[in-house]
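Got a structure for you, written out below as structure tokens; questions coming shortly.
Note that this is a trimmed complex: some chains were dropped, and none of the rest were shifted.
First chain written, first letter: the chains are A, B, C and D, and each begins at residue 1.
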């Protein structure tokens, strides 16, 4: 990249004022470089999807953005401030949903945790929990303990808890991994409508390429060992998106092909 | 680094100083209290004339032997009760009724059956150590991630394999807590038996010092016992790290 | 050399045995004796029965209660008896702020005894009874010797039943005053402590018992006459500071023990409902 | 559900009865001198005698009081200290080592010191019992705090929960099985220490009864006291089990 082009890019980025920015972020864990020199800007209100082979560093990148890891060198900033701790307006959906739920609280209790954290008065909680459970397709399961729920139900419960936080930024790590196609599509549309309405910024990790393109404004493909950006695609598909129409859009199919080739090339 | 090392000493030092000052100011006169300076002097003398080292050897021998026997029994029973609900339920009344019997009440019987000496002390220490091991091991085994127990079932691990490869490693951090607790109890019970009956070891030293109205010496013994217990605990933690590495410390360091 | 172990508490009562060890009197009589310190006097009968010690020095009360409870013990020689000196050493020490003019003044008071139903307590109750005071109107609690001073000072009890050197120490510290010299008032000369063994052992080791008696008798003379030697031996065994031991004369040693010496104790303890069976004094002492 | 629980309890009582029968056998065969080991028959007779004379009931109540107060104090202090040490590096550095120094001190040796400082009072007994009973609770709490699934701490961090909220909502419930096991142990320790305290400090209670019986070589009376202690231990443990079942319902749901 020429110096001039770089300069222009930098200016453009400034103008857009990224909400979350990785600036040459590097993370070493257990003696290995997991993420190297990652440069990435996430605009406010953007829906960014991250794909990549298993073990390439998607989760790690998300944890950096969440403030759960601090970069070994470089910086990760939120509204231009270095992130040192998770923030309440940023919600995280963990990949290992089974471990992220409190086993001693029922479904309702788990959602309530987020409401308690943001000091929602007790009498308001009931109705909001009810509404959230309905939103993720779990009405009538309020009194179940996580251990009494199926994998997909636990995953949806975790999403409900994150939504209860009313975050301005959502970091989601394979949130629909354990869901069947239909439930999944329903929740995709749910998340889309929620985030579009409130201009929520989303970083969404998935291994499903269709999902990434269907949801995202932009899709990033990571390369493994160490994790860095291998491909970056802007998704110029009209919104609101539609499960049938969007997926048949020629642009959708073109992007899908491109991503597929990328992922294929990263293996071996 | 040097600050880290002094941190643990600050609180006790402050307390000791305060106590010394108070003792001096009030011209402390008591048959069971003495100013720290006197205690230290008595400790130094008793260390030098080997009375404390010899007593320490006797007490530690009895405490360790009892601890080894008692915690082995407690561990075995705790694992058995933790794994087998029926066994646990069948033995509930018996165990819960025997557990609260204070060995001090039965000392005369132990004395007549076993006489003075190590044997009686070891038996009583072992009796006292069984229970914390049993209770805490049982609860540790019960709270093992159920999925792991299913893995062991699915692999058809034999009972000894299941215990050696799943149950003990998974419960190890808690078993170690129980063991550390038991080690403290072993020391306490050994000294108590010596104070009450057995004319050997540190407890006998305390008893004699008390009857000789040597408060300074008695408190010196107490300080020494605290130091031994402290060292023992540090040793156990170090051993835990060294022997079992990650397994024993799973989640035990912040 | 016959080996025997003798168990005693840290008092001057077994001084004859202590002196006999230190002066080589036991060795002279062909006995290899080892002295074992015993924490609490009431442990002595069990220690004898387990053969941890062959000879012990129980107090009269402990011994009689043990025999009453069914332990087959027998007294083999006398150790210490009450005499005017030791009787004046016994006192009920009263804390500051309490005055005792009359035995009746103990009514309603909280009195600490170094052992309930033990030597000093039984004596005190006997004294109360003789003075016409109902012992049940006095509130007794247990207070060990080393904690007496602190408890008196803090007002935890109104009086303690104690003996020298504690009486002098507490007086000198200004903690209170002597409320009653009940030992002196009773003025008894009955045994305090005597040497006892299991009947089984005593009957099988007649020769050893004989040697023991001779040695103790020889040592008792020294105890009663040579306070220096006695104090040195006591200090050595009890590990008490020599000055402290010297401050009080040792209780009088009396190696001879006759069955009738025990009858006063039996009578007193029976009247205090401490004995359930009728004890035969003839069987209590080995002849 | 309820019925099987009762059946199990009955079976458990039968097992205990078996042990008592064995005891009777040992006593009848005079394997141990009856002076020291009376049969259950004689112990029971002494128990009945003790209650009908009214003495024993009062002693029992005395011991129960000591135990309850001591255990209560130990629980509160143990959980609080354990939580502080388990969640704060500072506390761990400054305070934990001193506690490790105190832990091995035998109560029997502490009592004279405690009497000197606090006098011969109920407060002293409370202090001594709590001192001895605090350790199982405290150690279990510290460990329970350290063993919380790290993902849950991350959840708490991302919800920006306050330190107290993290302790109350994440760490304590997660450590609850450990804490309850510790409290169960402490309950017995408190009972034992009440007895020891009564023996050594001459306070009124079963310990005193046991002491006097032992001193007077009335072994049947002594065992009557021991039986009462066993019964007390069993009943309190049943109560503890009920509480555990209540609080750990989520754990049984997993099975």
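Operating definition for what follows: a contact is a pair of C-beta atoms (placed from the backbone, for glycine too) under 8 Å apart; a residue touches a chain by one contact, two chains touch by 3 or more.
Quick caveat, the model's predicted, so the values are computed rather than measured.
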>> Stoichiometry for the complete complex in this file, please, as a label-and-count formula.
In response: A x2, B x1, C x1, D x1
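Just so we're on the same page, only the chains that are shown with their structure count from here on.
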> Fewest touch steps from subunit A to subunit B?
Replying inline: 2
>> Need the most distant chain from subunit B, centre defined as the mean of C-alpha atoms.
In response: A
>> How many angstrom lie between the centres of subunit A and subunit D, each centre taken as the mean Cα position?
In response: 50
>> Averaging over Cα atoms per chain, report the distance between subunit B and subunit D in Å.
In response: 16
> Counting only residues that touch at least 2 other chains, which ones in subunit D make the list?
Replying inline: 33, 36, 112, 115-116, 149, 214, 251, 254
> Do you know which subunit C residues sit against two or more other chains?
Replying inline: 46, 49, 144, 146-147, 150
> In their shared complex, at which residues does subunit D touch subunit A?
Replying inline: 149, 151-152, 154-155, 157-161, 165, 169-170, 173-174, 176, 248, 250-251, 253-254
> Which positions of subunit B touch subunit C when the two form their complex?
Replying inline: 29-33, 107-108, 111-117, 195-197, 199, 204, 207-215
> In their shared complex, at which residues does subunit D touch subunit C?
Replying inline: 33-36, 112, 115-116, 119-121, 200-203, 208, 212, 214-219
